[in-house]
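Got a structure for you, written out below as structure tokens; questions coming shortly.
Omission of a single protein chain aside, the complex is shown with its protein chains in their original locations.
Note that the chains take the letters A, B, C, D and E in the order they are written out, and that residue 1 is the start of every chain.
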Amino acid sequence: MEAQGSTFIGFDDSFEESKAVLFGVPFDGTTSFKPGTRFAPSAMREDSWGLESYSPYQDKDLEDLKLFDYGNLEVPFGDKKKALRMIQEMTQEIIDAGKIPVMIGGEHLVSLGPVKALSKKYEDLHIIHFDAHTDLRKDYLGESLSHATVLRRIYDQVGDGKINQFCIRSGLKEEFEWAKEHVHLEKFTYTTLEQRVETLINKPVYITVDLDVFDPSVFPGTGTPEPGGIDFHDMLEIISILGRLQNVVGLDVVELSPKYDASGVSTAVACKTLRELVLATIK
Amino acid sequence: MEAQGSTFIGFDDSFEESKAVLFGVPFDGTTSFKPGTRFAPSAMREDSWGLESYSPYQDKDLEDLKLFDYGNLEVPFGDKKKALRMIQEMTQEIIDAGKIPVMIGGEHLVSLGPVKALSKKYEDLHIIHFDAHTDLRKDYLGESLSHATVLRRIYDQVGDGKINQFCIRSGLKEEFEWAKEHVHLEKFTYTTLEQRVETLINKPVYITVDLDVFDPSVFPGTGTPEPGGIDFHDMLEIISILGRLQNVVGLDVVELSPKYDASGVSTAVACKTLRELVLATIK
Amino acid sequence: MEAQGSTFIGFDDSFEESKAVLFGVPFDGTTSFKPGTRFAPSAMREDSWGLESYSPYQDKDLEDLKLFDYGNLEVPFGDKKKALRMIQEMTQEIIDAGKIPVMIGGEHLVSLGPVKALSKKYEDLHIIHFDAHTDLRKDYLGESLSHATVLRRIYDQVGDGKINQFCIRSGLKEEFEWAKEHVHLEKFTYTTLEQRVETLINKPVYITVDLDVFDPSVFPGTGTPEPGGIDFHDMLEIISILGRLQNVVGLDVVELSPKYDASGVSTAVACKTLRELVLATIK
Amino acid sequence: MEAQGSTFIGFDDSFEESKAVLFGVPFDGTTSFKPGTRFAPSAMREDSWGLESYSPYQDKDLEDLKLFDYGNLEVPFGDKKKALRMIQEMTQEIIDAGKIPVMIGGEHLVSLGPVKALSKKYEDLHIIHFDAHTDLRKDYLGESLSHATVLRRIYDQVGDGKINQFCIRSGLKEEFEWAKEHVHLEKFTYTTLEQRVETLINKPVYITVDLDVFDPSVFPGTGTPEPGGIDFHDMLEIISILGRLQNVVGLDVVELSPKYDASGVSTAVACKTLRELVLATIK
Amino acid sequence: MEAQGSTFIGFDDSFEESKAVLFGVPFDGTTSFKPGTRFAPSAMREDSWGLESYSPYQDKDLEDLKLFDYGNLEVPFGDKKKALRMIQEMTQEIIDAGKIPVMIGGEHLVSLGPVKALSKKYEDLHIIHFDAHTDLRKDYLGESLSHATVLRRIYDQVGDGKINQFCIRSGLKEEFEWAKEHVHLEKFTYTTLEQRVETLINKPVYITVDLDVFDPSVFPGTGTPEPGGIDFHDMLEIISILGRLQNVVGLDVVELSPKYDASGVSTAVACKTLRELVLATIK
Partner (left out) sequence: MEAQGSTFIGFDDSFEESKAVLFGVPFDGTTSFKPGTRFAPSAMREDSWGLESYSPYQDKDLEDLKLFDYGNLEVPFGDKKKALRMIQEMTQEIIDAGKIPVMIGGEHLVSLGPVKALSKKYEDLHIIHFDAHTDLRKDYLGESLSHATVLRRIYDQVGDGKINQFCIRSGLKEEFEWAKEHVHLEKFTYTTLEQRVETLINKPVYITVDLDVFDPSVFPGTGTPEPGGIDFHDMLEIISILGRLQNVVGLDVVELSPKYDASGVSTAVACKTLRELVLATIK
């Protein structure tokens, strides 16, 4: 009787006919400070119904795409390796069926799952990454698998020169130093995005958006607010540039922690970012 | 003994001597998702006392104008027709006395009341409208009177070419299509405002501000946060342009839902917007 | 075992070896509307651990400076004179040891304490002040010592032409009038900051930042939200200009009221502002 | 993939095989003070999954009953007559199929719908009513259909001597006076419940529980907290007595306003009350 | 137009005709931990309109008494001596006119004001005091005037054997020791209340209710929750006993901190306690 909230708005086709498959990963098992990203996928599905499926920015409508919402993975808390394995298998299933995975986290560590599956299929996989934090630590509090190390673990999969980071505004000095040798890291802004996208137009690209790339005035719903980020108009411009990519093979939005923003604004920002990203890159 | 909060700051003259009359309409009866705009008029009166009546932007002071605060209309919940009738009658009373109505909503549907009264007096009534949403639906969930249809109902009153919409960033595709024929609708921005104001300098103009025109980072206190809006500096510029109008015959600010923003910031934004609007347009 | 939160991040040296000494003043005794700044120093210490000590903006690290955190002064509520005396004595102790005082308020009145001590040592003390409000009232609700009069009381110490105010957007008309004769007051913006800093390069300067200088979208954690302020990028630019000063003899950040912003964003903004200020001005 | 939350726990059978049919009515259109009961049905479904379906009190399990959850009625806001008509039709459909209606409100006015349908089928329909308030006003703010008049409207359907009210602790003097002639009203307590139940053992009985019968310490999630109510152990005893009834033909729980109790306790109380009521009276 | 909230319900007579005069004291200047009782008088006035003026417990109605609401005293923050002087003068004015003072705090220190005025008029003034805390310290953090010393200061006014304390469940060991010599102190319960009231039937009695005498489950809206208190039914019984007193010369309810209980329950408890107290003791 009341289907609102059980799927993300516009994701109402069947798995078989779909071009892209959405799944949620309610996992925040390595979050050391303030947990809560586990609540993001359900919150986003529910509040997406306050949005239109039509984008006046792109003059496109989610209803015109074939999109399926798989629901959430039931990942075990307290076993990050098993959680990552489940995510990787889910991704494998989707790409085996010739579809594009679209993931809602959860904490940023979950991004390692799709990358592991996709980097097997695409030898030349490139990463475009938006974040407040470098996430390039070798390990964090003695653990190699963590939200603070996830891009370093992704680097272990894809290798030198494949990771492109934008808008980074926090990290250890040694992370910034290490980055100079191994990845493309732009601090604070995304002025080099356009040029990077040009070189990747037809390459297989995975896009990962840690939503704390937004300024906390725009997006307070995060466990680690870091002032100095981008605003929503910046994100629209970023997405407009990303829309030129011809081979986006997967994408995710992660790190919404909806309970830290009772007004619902952060969830709305996350939903609209996902709507615009999907409309721009799923072709 | 303690009058603070019983009137909006600076609205301390009598009805008789006043140039403009403020009234609140605590009505949110057609709000389908998250009710709460009924609390706006009282919240704005109370928190207005945290502001100064003097504007350093315009170097003007509300104390130098003759302004009366009538209090709130006691509108019945669950009877939108009766509520609208009461608002229309209130407006009639004010304009019969040669004064300018200034209304605080409530949900956006309440704007239909003043327009009905004013469009009888002014055949050539024009509307200037700021909003995140088109509000141009023919009906919404089977109802013709709704916050989502209010500008369409206002159109029924004033006709083709009289409505000017700015900063719109959400709606159905068919609303945007319909708008092309019947109203002036500028998406996202207000670059055409100056030119529109020029043509309306001496015309009777009603100004309606749905406060969700602000970006939710500036104004989270709304039931339907829609990222991508304007900031407060934009609003100051808008008001500066509106200040050129010589015949503003009424105005309203609507859709503040104060309980969704416990910090009080949204209420402060609403109050300061109203202060600046009144200082700029009541002459 | 668990020291996190007992000091501000990076302030882990001893008093003796330190260059600058931080102390908190949990005092909000003259706050007439919404108290709560008393909770700021502890909240900032605790949440500072969610930040890095390294600044990618300045490529500097708090760990490379010698900094001591003295903890909080135990000021009595309901006795503002005694509180101010304690703050002045604390400052005296720090400057007698040849160190630079760094204070976290508390309400803005606390800034009078350090200025009283410093103006005795430096005859030619200059003030650089960022705020939403003029704070220049002669008295407020009959009291001469108040958050709303503090810059006027500071003026009583330092005299004509020594106070430089930026980004001011609220006050009584008479305050703005008075300011024209006695202080440098720039409304809304900080375009004259660079030129003022040039003339003060080698002069003794005290910097006081009322955090409500930020727009409430950036910093909702205040008892008196006043829309129209600066954003975090503006603050970074301001700090970059302040970094040219060669003789900053003290500084404070005041008026964070952490409980009005449950998301923790305002506290993060306060912490990062303090980190950047210290990195730029403590030499 | 994720069915949790889409039905009330244990209500997982089909309509056809079911003995009782649950439906939600998210309507709070006549609530004059603090709206929000519209959110109750969905909140209860979601949080019911934090409960067990097994009751150690009664040593019974919802899984052993045949129960269907129909979802929510999509009632229009701002049209109470139409809303009541839809509820009545829904009830009719359920009783026509030989099943027992179980309703989650919404505000108390919704109880009029099932009573209208049931009083046609059962000439001798009796009401057992738990509440803080009499709800016996002839009209309220000029309206005859209101949460404050609902038992009076039910009286119009069932007539003298059919309504049994318990634990009532608030009302106008004239309501208590009127009650003496027309209904069985026990103030504050339920000492006469057992005797009333004895006389109604085989009669058709409709049970309506306004959850504000609980003390607000137990159940703060209501728009009108009224100290002096019962606790959960009282409710268990009440339900144990109600369990002797052999012909309960319908029941409802109304007036949970989940957003006023962020801890989730009130929703848990509502869920467990419903679980125990169903286990005791659906046979 | 909208008077709701500007007076406490039922206090709608003029000063001249009134029997009792209510005034609020929004003062929390000595609160060392969590301020906020300053908001109580206004919150109670506003929320009192959710209550009936009729009490089914006593079968009495506030409308049948002559009662005046004076509004709030504008006490200065940060000057407790001046605040107390203003309260004393207010009380003097009321008793000079032959009326009974009814005060809403504010923190408990405010009770000293009425006692000072009344103890001059009534040599034989007795105090009946309900509280979680002894409040008998000689001084607190070096201050002699404090919420934690107020009963000791009252003792200084009225002397040995005049103070009767009930339900006390927290204090220093030395306070309990001191009490044995000088006051009647009953720990945890009020079993001796009836007997004490008998001896005071015709004596002048001042009643002071620190609302934290309630268990925090009933009344969470306090800065210092102390488990183990009484419930609302206990309070009704207490008030029923107090109703036998023939010469209550003043009363207060203090220490509601409404912002710590967003559900509004604590404010409702405070309002209903005051309604019942007034109905029982003002004759």
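One rule holds in what follows: contacts are C-beta pairs under 8 Å (C-beta built on N, C-alpha and C of every residue); 3 or more make two chains touch, one makes a residue touch a chain.
Please read these numbers as outputs of a predicted model, since none were measured by experiment.
A.B. asks: From the list A:G10, A:G36, A:P56 or A:G229, which touches the chain that is not on show?
C.D. replies: Of the listed residues, the one touching the omitted chain is A:G36.
A.B. asks: For the full complex, which residue in D:L65, D:I238 or D:V269 touches the chain that was left out?
C.D. replies: Missing-chain contact among the listed residues: D:V269.
A.B. asks: Pick out which of D:M44, D:L65, D:L185 or D:V218 touches the chain that's been left out of the picture.
C.D. replies: D:V218
A.B. asks: So which bits of chain A touch the chain we can't see?
C.D. replies: The list for chain A reads 28-32, 35-36, 38, 74, 76-80, 141-143, 145.
A.B. asks: Please identify, in ascending order, the residues of chain E that touch the omitted chain?
C.D. replies: 33, 168-173, 176, 187-188, 215-217, 220-221, 224-228, 260-262
A.B. asks: Could I get the residues of chain D that touch the absent chain, sorted low to high?
C.D. replies: Interface with the chain not displayed, on the chain D side: 50-52, 54, 56-57, 59, 61, 215, 217-218, 231-233, 236, 262-265, 268-269, 272.
Throughout what follows, only the chains that are shown with their structure count from here on.
A.B. asks: If you walk from chain to touching chain, how few steps can bring you from chain B to chain C?
C.D. replies: 1
A.B. asks: Hey, which chain ends up farthest from chain B, C-alpha centres compared?
C.D. replies: E
A.B. asks: CA centre of chain A versus CA centre of chain E: separation in Å?
C.D. replies: 57
A.B. asks: Go ahead and note the Å separation of the Cα centroids belonging to chain A and chain D.
C.D. replies: About 44 Å, centre to centre.
A.B. asks: Could you check chain D for residues that touch two or more other chains and list them?
C.D. replies: Where chain D meets two or more other chains at a single residue, that happens at 74.
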